[in-house]
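Note that one protein chain is taken out, while the other chains of the complex remain in position.
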Amino acid sequence: MKTEVRRTSIRGSSIRTKANLTGWLFISLAVIMIVIFYFYPMLQALLLSFKSGTGMNLDYVGIDNYKRLFSDKTFTTALTNTFIYLIVQVPVMIILALFLSVLLNSRQLKFRGFFRTAIFLPAVTSLVAYSVIFKYLFATDGMINKLFMSIQLIQTPIEWITDPFWAKVTIIIAITWRWTGYNMIFYLSALQNIDQSIYEAARIDGASATRQFFGITIPLLKPIILFTSITSTIGTLQLFDEVVNITQGGPGNATLSISHYIYNLSFKYTSDFGYAATVSYSIVVIIIILAFLQFKLAGDKK
Amino acid sequence: MNKLKTTGTYIFLILAAFISIFPFLWMLISATNTSADVTKGKLIPGSYFFDNISNLFSSIDIGTALLNSAKVSITTTLLSLVIASLAGYGFEIYRSKAKDVVFSILLLSMMIPFAAIMIPLFQMFAKLSSVAPAIGIDTLSGVILPTVVTAFLIFFFRQSTKMFPKELLEAGRIDGLSELGLFIRVYAPTMKTTYAAAGIITFMASWNNYLWPLIVLQSPENQTIPMLISQLGSSYSPDYGMIMTAIVISTIPTALVFFFMQKHFVAGMTGSVK
Partner (left out) sequence: MKKLLTILLASFMLLTACSSNSDKSTNTSNEGTNGGSTGKKQEITVWAWDKAFNIAAMETAKGIYAQKNADVTINVIENAQDDIIQKLNAGLNSGTTKTLPNIVLIEDYRAQSFLQAYPDSFFALDEFINAADFADYKIGPTSFEGKQYGVPFDSGVAGLYVRTDYLQEAGYTVDDLQDVTWDEYIEIGKAIKEKTGKDMLTQDPNDLGLIRMMIQSAGAWYLQEDGKTPFIANNAALEDAFNTYKNIMDANIVKVISDWSQFVGAFNSGDVASIPTGNWITASVKAEAEQSGKWAIVPFPTLANTASSVHASNLGGSSWYVMNVDGKEAAADFLKETFGSNVDFYQTLVTEIGAIGTLKAAAQGEAYTAPDEFFNGQTTIADLASWTEQIPNVNYGMHTYAVEDILVVEMQNFMNGTELETVLNNAQTQAETQIR
């Protein structure tokens, strides 16, 4: 007995150093690939952002590109648009997804499977495919206007694509349609992990459904809400496929996103990769600030 | 009061379900109609589906695009499941301070928007083209390589590994399994649902990827499905019935993958979000 124990402990310590090495081997491939395909290009983009010129003729221009960024109205427009999407769309979607997941988590509810599948369904479509569908549905003489007019909701067709305000609304509706179900699945999974006895105890104490929701559900889901809001924020800041395929950034840049602007600078106008890289670095800065804020906000309430 | 609430719940859910399904219905119905009927706003299934299919296959090379997308998505999914699960397992089971630091640095890559690195990535693959044309610009490997490993998936596997009963590993060690053997024989079979969920996420993301293939692929014979759909959608004289048919076909693989693995998907998610 005693020798057994001693032997394992010796083996144990040698294992620990060996295990540490084995651990590095396990993660090495992933680390190498992330460095090659994310961090190295980041560094390159930084170098590129100090150059400017057309096509292949790039020269070092110092911080000229960054000065240009601040006087570039198209950039400001793209930035503002992206923030409008962010401020309106992300909260609406997260609240909607939370609400739906709480409803669908109720054991008394009939057809749960059907509702869950139906609401998740949009998440299986490709971004390009659903964008093309939305472009047609929301055309001025498209299905949505026809439908709304036939039920007397509106008298004249809404210019979903060609009016600056409605075009933004269309983009927001589209993203919300595509991603609400996806986020809902995360919440639903998390809800199923909550011990039902907590709710029963609360009910015995006389807490209302609303109290239960804010007192138990929200705090318990906090990590996952934080996670989904960060991924959604990142997703919205990277918005490209929808804008390109539904509105092409128009009318008059009213729906232009930052990614779309970077694409335009690189591939639509006389291409200037240097300045495009400068614009793209601005998103990195914004994302880092936002992620920091989101963590901070979530952390303070703890 | 309670009844009223239940009715309200159902009405809300039915409405939400309707809004979610309506574009699909419209797409399916439109795929069975002529272009003219689609423009007129016909909402009844027609009998034009097979004509649309034959138009589609005769006028554009959707077969090649489907095959390309399949090659890309399947390869990406397999590779990324192996690499990300190895890493997630490594970070959690062989936890150390240094690895935790590396992990949080890796997580930072989630913050990098693709638009920010697409140009350097493109230049990198362009340079690669002159050395190794088989994996450079305008190859499917060029599409696959940068998308294989994401910090999200590593994070996902690490989170799920937290729920993994570590006693199983001890038992395996006593049975004389090597460290890699433990991973393959003990860990992987236990984590089937996690693999399923991760597989679904990766497959869908890869099947639907648009921006990177758009930049890196050039020749029409390398086109993927989203590129083809985008091109159809912006053509000069769009045949709506045909476009909708193309979209239906392009959605079938992701829908199938999801429906067959739905149970595992939810279970896998549950494991990761605890």
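The first chain written gets the first letter, and so on, giving A and B; residue counts start at 1 in each chain.
Keep this in mind: contacts are C-beta pairs under 8 Å (C-beta built on N, C-alpha and C of every residue); 3 or more make two chains touch, one makes a residue touch a chain.
Quantities reported herein were computed from a predicted structural model and do not represent experimental measurements.
S.K.: Could you run through the displayed chains and say which ones the absent chain touches?
M.R.: A, B
S.K.: Using the document's definition of touch, tell me which of B:I74, B:L108, B:L169 or B:A267 contacts the absent chain.
M.R.: B:I74
S.K.: Touching the hidden chain in the complete assembly: which of B:I29, B:I62 or B:I137 does that?
M.R.: Answer from the full complex: B:I137 touches the omitted chain.
S.K.: Which residue numbers on chain B touch the omitted chain?
M.R.: Looking at chain B, the ones touching the missing chain are residues 39, 71-72, 74-75, 78-79, 82, 122-123, 125-127, 129-130, 133-141, 144, 178, 180-181, 183-184, 188, 214-215, 218-222, 231, 234-238.
S.K.: Which parts of chain A are in contact with the chain that was left out?
M.R.: Against the missing chain, chain A presents residues 52-57, 68, 71-74, 77, 135, 139-141, 159, 161-162, 164, 247-248, 250-254, 264, 266-273.
By our rule, only the chains that are shown with their structure count from here on.
S.K.: Where the CA atoms of chain A average out and where those of chain B average out, how many Å apart are those spots?
M.R.: 15
S.K.: Along chain A, where are the residues that touch chain B in the complex?
M.R.: Touch list, chain A to chain B: 19-20, 22-27, 29-31, 33-34, 37-42, 44-45, 48, 100, 103-104, 106, 108-109, 114-115, 117-137, 142-143, 146, 177, 181, 185-186, 188-190, 192-193, 223-224, 227, 231, 234, 237-238, 240-241, 244-245, 258-259, 262-263, 266-267, 273, 276-277, 280-281, 283-284, 287-288, 291.
S.K.: Help me check something: in the complex, which residues belonging to chain B touch chain A?
M.R.: Touch residues, chain B against chain A: 6, 9, 12-13, 16-17, 19-21, 23-24, 26-27, 38, 41, 43, 83-84, 86-87, 89-91, 93-96, 99, 102, 106, 109-121, 123-124, 145-146, 148-149, 151-152, 154, 179, 183, 204, 207-208, 210-211, 215, 225-226, 229-230, 232-234, 240, 243-244, 247, 250-251, 254-255, 258-259, 262, 265-266, 269-270, 272-274.
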